[in-house]
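After this line comes subunit A, so read on.
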Amino acid sequence: MNELLEMTEARMHVYNMLRNIFANEPTMKVLKSLSNGVLKDLSENEDVKEGVEKMAEASREIKNTRDLDELHAEFARLFLMGKMAVPPYESLYKGGKTLMGDAAVAVRKEYLEEGLQVEKLYQEPDDHIATEFEFMFFLCKKTVAALKKSGEKKAGAFLAKQRDFMETHLGNWAPQFCDKILDSTNSDFYRGAALLTKGFIEEDSRFLKEAGEK
Partner candidate 1 sequence: MKISRRNFVKLSAATAAAAAFGAQSLSALTDKVNLDLQSGEEQELEDKFSGYDVKYTYDSYCPSECGLEVWTKDGKVEKIYGNYADPYNHGKMCGKGPLGAGLAYSLGRIKYPMMRVGARGEGKFKRVSWDEALDHIATKIVDIKKKHGGESIIVDTGDMTDTPPYYRMGRGMGAPHITEHGSICDTPRRFGPRVFIDGKRWEPDLMRPTLVRQSDGSLKEMGYDDLPLPKYIMYVGWNPFTATRIHYESRGTVTAQIKGCKVIVVDPAMCTTAAQATANGGMWVPILPGTDNHFLAAILRHILEKGYEDKAFIDEYCTGVEEFTSAFKSYWDKTDSSNGMKYFTMEWAADKTTLSKDKIVEIAEIIGTTKPGAICWGMNGVGHRYAGYIASMLGTAINVVMGNFEAPGGTIDCNQVRISKGGNAGGGFFNGREVTRTVNGKPVTGKQKELHMDEMSDWPAGWYDVVGDHPRRILEGIEIKYGPFKGYKYPIKARFEIGGNTVITGSATWKWQEMYAARDPETGEYKLELAVSIDSLLLENALYADVILPAAHYFERYGIADIYPSAPVAVMREPVIKPLGESKTQVEIMNAITKALYEHGDTDIDPNEFWLKYTHDDIFWNEVMEPTPGVKNVGEPLPYPNLPEGYKLLGTPDSLEAGRVTIDDEKKVIHGEPITMDWLRKNQGVAVWPMAWRRYKQAVKTGSGKIEFVWSKLEEENEKIKGGPRPYGFELLEKYTGDVWDEYPTTFFWYEPPYNPANPTYAATTEKYPFQVITARVHQGMTATYANPQQGETPCDSTWWPLNREFEAEVAEWVTVGNDGSEMPKGEIKVVNKRFRRGTYCVATCSMNPDDAKAYGVVTGDVVTIENMLGKTQKNVVLVTHTIRPGVLKLPFGAGGRFSPGVGTTYQQRDYTANVNEFVDPNLLTPIFGFPGYLDIQARIVAVEKPTFATI
Partner candidate 2 sequence: MVKKYGFVIDLRKCVACYGCQSSCRMENKMPMGVNRARVGIIDTGEYPNNHRFFLPVLCNHCDNPPCVKACPTPGATYKRDDGLVLVNEKLCIGCGYCVKACPYDARFINPSTMVADKCTYCAHRIAEGLEEPACVRNCIGHARYFGDMNDPNSEISRLLAENETEVLREGFGTKPNTYYIMDNRAKLLDVSGVDER
């Protein structure tokens, strides 16, 4: 049980981090921590290791405000409306052509089942990758609480929910999204982030699948 609790807490933190990577541009403080190797032992997965290494290297290269501005500009070019070289919305993957598509509505429903809703409903698409990461974070958080309160009994349901969400949504397009980043940017920071994400998603999918088997 303790193992499961530890795993869930760890995953919870990782999802929080992933959310922050794709929701906002990184601050100097974050870059400092990364260059100090805070993520060094995060995982044994090859992609994660490589990704973490790249992000650390890139962080060390940011020495002044101008470097930082360049990094922020790359974030905007990749993920923000306007250029959006790599759209971070599920609706635009797997054959979808418009924003606020079926995927956005479907995940909105999932969130609501857990009592959650995006703050800027109808204005910001619900299927932004950062929001989906945040949802996984919440589910992990609830799982942790359930584990601490009543042991594995209720946790099963939450883990099942995470697996469903991974299989139906996140895991379905995140790898593609990461590959697209790798094809679209020379920024080591974001190439690293893509690898880290890809590797973690792969591991987590497998983990959730296993956890579901009795």
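Definition applied: a residue touches a chain if its C-beta (ideal position, glycine included) is under 8 Å from a C-beta of that chain, and two chains touch if they have at least 3 such contacts; residues count from 1.
Behind the choice of candidates: all candidates are chains of the complex that A comes from, given by their letters.
Keep in mind the model is a prediction, meaning the values are calculated, not measured.
One candidate among 1 or 2 touches subunit A in this complex; it is 1, while the rest do not.
Per the touch definition, subunit A reaches candidate 1 in the complex via residues 3-4, 6-7, 9-14, 16-17, 19-21, 23, 29-30, 33-34, 38-45, 100, 105, 108-109, 111-113, 115-119, 122, 124, 128, 130-131, 134-135, 137-138, 152, 156, 159, 200, 203-204, 206-207, 210-214.
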